[in-house]
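Take a look at the following structure, please.
For this depiction, one protein chain was excluded, whereas all remaining protein chains were kept in their positions.
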Amino acid sequence: MAKEAQSVPGFEPKIIAFLCNWCSYGGADLAGVSRLQYPANTRTIRVMCTATISPHHILKAFQKGADGVLVAGCHIGDCHYIKGNYMTIKRVAVLKELLRFTGFQEERLYLDWISSAEGVRFAEVIRNFTQKVKEMGPSHLRTTY
Amino acid sequence: MEYKTVLTTCGYCGCGCGLYLEVLDGQLVGAQPCKTDSVSQGGLCIKGWNVHEFVQNSERLTKPLIKKDGQFKEATWDEALDTVASRLKKIKEENGPDRIAFLTSAKCTNEENYLLQKLARAVVGTNNVDHCARL
Amino acid sequence: MKAMQARVRKLLEENKIDGFIGLKMEHGHPAPFMFSRENLGEMETLVVGDVRYPLNKALLKVSGQYPDLTFGVMVRGCDERGITELLKWNQLHRDRVIPVGVACSSELAQLCECYKPYPSDWVVGEKTEGIAKSKRLQKIEGMNQKERLSYWLNQFNKCIKCYGCRDVCPMCFCEVCSLEDRNFILTGKLPPENPTFHLSRAVHMVGRCIDCGLCEEACPSNIPVRTLYKKINEIVKEYFDYRTGESSEGKSPLNLLGEVTLELSDVNK
Partner (left out) sequence: MELGRHLNVKILSYSEVLEVEGEPGRYRVRVKEHSRFIDPLKCTGCGECPRVCPVELPSEYQGGLAKRKATYIPYAQSIPNVYAIEKAERPPCTMACPAGVNVQGYVALTSQGRYQDALEVIKRDLPFPGILGRICPHPCEGVCNRELVDEPVAICGIKRYVADRVKSGNGDTKTTVAERRPERVAVVGSGPAGLACAYYLALRGYGVTVFEALPVVGGMLSVAIPEYRLPRDILADEVKAVTDLGVEIRVNTPIGGDLTLDGLFEEGYKSVFLAMGAHGNLPLNIRGEGAKEVVSGVKFLRDFNLGRKMEIGQKVVVVGGGNVAIDGARSALRLGAKEVSILYRRSRQEMPASDEEIEAAISEGVTITYLAAPIEVLVEEEGKVRGLRCIRMRLGPLDASGRSRPVPIEGSEFYVGADMVVVAIGQVPEAGFLESSGVKVTKAGTVDVDLLTLATSRQGVFAGGDAQTGPWIAIGAVEAGKRGAESIDRYLRGEDLRQGRQLREKAKQWDLSGIPLGQETSPRQHMQHLSVARRKAGFEEVELGFSEKQALEEAKRCLNCGICCECLMCVAACKAQAIDHKREDTISEFEVGAVIVSPGFEEYDPTPLYELGYGRLPNVVTSTEFERILSASGPFEGHLRRPSDGKAPRRVAWIQCVGSRDPANGCGFCSSVCCMFAIKEAEIAREHSEQPLDSTIFFMDMRTYGKDFDRYYEQAKTVHGVRFVRSKVYGIEELDGTGELSVRFTTEDGKTRREPFDLVVLSAGLHPPKEGRELAEKLGIELDQYGFCKSREFMAVDTSRDGVFSCGAFNGPKDIPETVMQSSGAAARASALLASARHTLTRKKEYPPEKDVAGEEPRIGVFVCKCGINIAGVVNVPDVTEYAKALPNVVFTDNNLYTCSQDTQEIIKQKILEHRLNRVVVASCSPRTHEPLFRETLKEGGLNQYLFEMANIRDQCSWVHAQDPTGATEKAKDLVRMAVAKARLIEPLKRMAVDLTPSALVIGGGMAGMASALNLADQGFEVSLVEKSERLGGIANRIHRTINGGDVQAYLHQQIDRITNHPKIRVHLGSRVVDSSGYVGNFVTRLNVGNGTEEEIRHGVTILAIGGQEFKPEEYYYGKDERVLTGLELEEGLALHPERYANCDNVVMIQCVGSRNEEHPWCSRVCCAKSVKNALRLKELNPEMNIYILYRDMRTYGLMEDFFNEAREKGIVFLRFDPEDSPVVTKVRGHGKDLLQVEIKDALLGERFAIDTDLLQLATAVLPPEDNKVLSQFYKVPINQDGFFLEAHMKLRPVDFATEGVYLCGLCHNPKSIEESISQANAAASRASTILSKEKLETEGAIAYIDKDLCVGCRGCLDVCPYTAISYVDEKAKCEVNEVLCKGCGGCAATCSSGSIALRGFRFDQIYAQIEKAFETM
């Protein structure tokens, strides 16, 4: 049955981050260049635009036991492909609502816009999200942790 | 131009779900559960939904094949039946009937299944007979 | 029944349509059948039937074979929404489909919790008011997160992956289905990965599901998949003010760029 999801001491969440090459991935690089520190729980998958990310990928990530999924793209209007991120916010909105309805802790899926100049904000987003997922405990889909 | 549905029963397993085969101009184009069937009440399993696919499938065998040095070669019925008969007889004599087993197919009619188990039990003399739907 | 038979006969005789897809009573069971000028004689076997079949799906098969002919089809409220969408999704051609309406009975409407259990015009049945708010949804909305989680996981794990919900659905017209992509859903494993399997199909239903309920009726494990797709239609209405099947204008929100009406704060509530 579904394990009770609550915070477990010593639990290190596994987070998958979909970053878009032109903006959030650039912000992550800038955080690096500025030597900002943030926890190492995130595994990044680089896509050219967040428009490439389908709900399938997000569901697959959770199915494979990710405790948190971060989707970070360009601010509206900044997208290298002009309107790629228009699709992203619609898809994530629908998927989150669906996850909430089926009892999955939809806060584990987080969408944000981070520009390539916002190294500081990128580090902040990762720190806050990792902390929040840590407090939520392991995903109930996680077979082992 | 004709489209109709033929009510029938799925032969794969023992449930015997009622289903319609969709026929368009003589071609089987789909299967639908029969919603008024007292047994399956409109449900089908994955086999039931695809029960129509093998019927007119181009990859069905039309001639007996015998593998010769790794390659299946077409053979006449006589040649095929002679080969099977001789080989089975040899095994029966050398290792005894129980070293042979028979597995029948849901795609055959009941009658054919009946004949095969008769062949096994009477001619070969073994009870190793089974049917994928545990008929 | 008679009215329907008369209308169909008239359409056929006036060459308005070349075939009518409806239900034919045969061996005591109403079965999907195409009445045409060749089998006018069997017209009286045409029934409305109190059980529903995906006639639109049959229509797709037939019109796919004969793209230049015009066909009639018996439509209830949901089927008409289906026709509207199938036109928008370019699977049917506007002037090659003539629907003949049937208004659903009130208990069928109650059963379906259908919000518009009648087509724009119909020859059989009386109009009953639609149900605005689905009680099923409210029941589940009422649960807290943990209850919802165990409810749905238990439901999903009953699935035998028969793909019946997809095979019966008149709106699932894809040539090959991404739920059969072995990189996405492993083969040879029951129950299939959940909630991925069911939620993926739910997402595909954005701008497609006409809430006809055939999926739930076809599910051998009685999984309330229809509730899931009702929720999808609710989400799409609430976020994008888009009602699937209602108007022949506009496109499903996930299939056009459009304008950004959502803020991050709406998403990360």
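For reference, chains read A, B and C in written order, and residue numbers begin at 1 within each chain.
Convention: a contact is a pair of C-beta atoms (placed from the backbone, for glycine too) under 8 Å apart; a residue touches a chain by one contact, two chains touch by 3 or more.
The model shown is predicted, which means the values in this text are computed figures rather than measured ones.
Note that the absent chain touches A, C when the full complex is taken as a whole. Across A:A61, A:L99 or A:M136, the single residue that touches the chain missing here is A:A61. From the set A:A51, A:A72, A:I89 or A:V133, the residue in touch with the chain omitted from the display is A:A51, counting the whole complex.
Residues of chain A that touch the chain left out of the display are 14, 16, 21, 25-26, 28-40, 43-49, 51-54, 56-57, 60-61, 64-66, 80-84, 87, 91, 115-121, 123, 144-145. Panel shows chain C; residues 89-91, 173-178, 181, 183-184, 203-204, 251-252, 254-257 of it touch the chain omitted from the view.
Everything below uses one rule, namely that only the chains that are shown with their structure count from here on.
In whole angstrom, the spacing between the mean C-alpha positions of chain A and chain B is 51. Multi-chain contact residues of chain C (touching two or more other chains): none found. With touch defined as above, chain B holds no residue shared between interfaces to two or more other chains. For chain C in complex with chain B, the touching residues are 18-19, 21, 24, 26-34, 36, 38, 51-54, 57-58, 61-62, 65-66, 69, 160-164, 167-168, 217-220. Within the complex, the chain C residues that touch chain A are 140-141, 143, 145-154, 178, 184, 193, 195-196, 199-200, 202-203, 206, 228, 231-232, 235-236, 239-240, 253-254, 257-260, 262, 264, 266-269.
Taken in their complex, chain A has these residues touching chain C: 1-2, 4, 55-56, 59-60, 62-63, 76, 83, 86-87, 89-105, 107, 110-113, 140.
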